[in-house]
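Of the protein chains in this complex, all but one are displayed in their positions.
Let's turn to chain A:
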Amino acid sequence: MGIRFVLMVNKQGQTRLAQYYEYLNVEERRALEGEIVRKCLTRTQQQCSFVEHRNYKVVYRRYASLFFLVGVDNEENELAILEFIHLLVETMDRHFGNVCELDIMFHLEKAHFMLEEMVMNGCIIETSKTNILSQIQLMERAS
């Protein structure tokens, strides 16, 4: 069910985080990421946050210089995925405090750990910020 990939790409097309739930090799990823960002860049603020791409959809949301892009199957609830992106940002925000692109760059593995808690097998399985972050905090304390 559901999510094919989660990407964070800046508007220059540099990928800051890439998590694929269906395997693509390095060249395929590069091509995909470039294509999608270009598509999203041509759209205005007023237009839909959803774009059809190949035989699936991409839900995107822009926060300052960073695009959050989630590729989903056609049966997914687009607005719910849009809010999932926001939940992810809110979670990172709670951990890093006023999260920005640099936080993700300097703490890439943390961002990944959070996403790992939230999505497994392409399905959203954890949406409680407390539960998500407790895993991270426990790990930090244990190390």
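Keep in mind that, in the parts below, a contact is a pair of C-beta atoms (placed from the backbone, for glycine too) under 8 Å apart; a residue touches a chain by one contact, two chains touch by 3 or more; residues count from 1.
Basically, contacts and distances are computed from a predicted model.
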By UniProt, of "Probable electron transfer flavoprotein subunit beta", "holo-[acyl-carrier-protein] synthase", "NADPH oxidase 2" or "AP-4 complex subunit epsilon", the chain left out is "AP-4 complex subunit epsilon"
Chain A positions in touch with the non-displayed chain are 1, 14-19, 23, 26-27, 29-30, 43, 46-52, 54, 77-80, 82-84, 86-87, 96-103, 105-109, 112-113, 116, 120-121, 123-131, 135, 138-140, 142-143
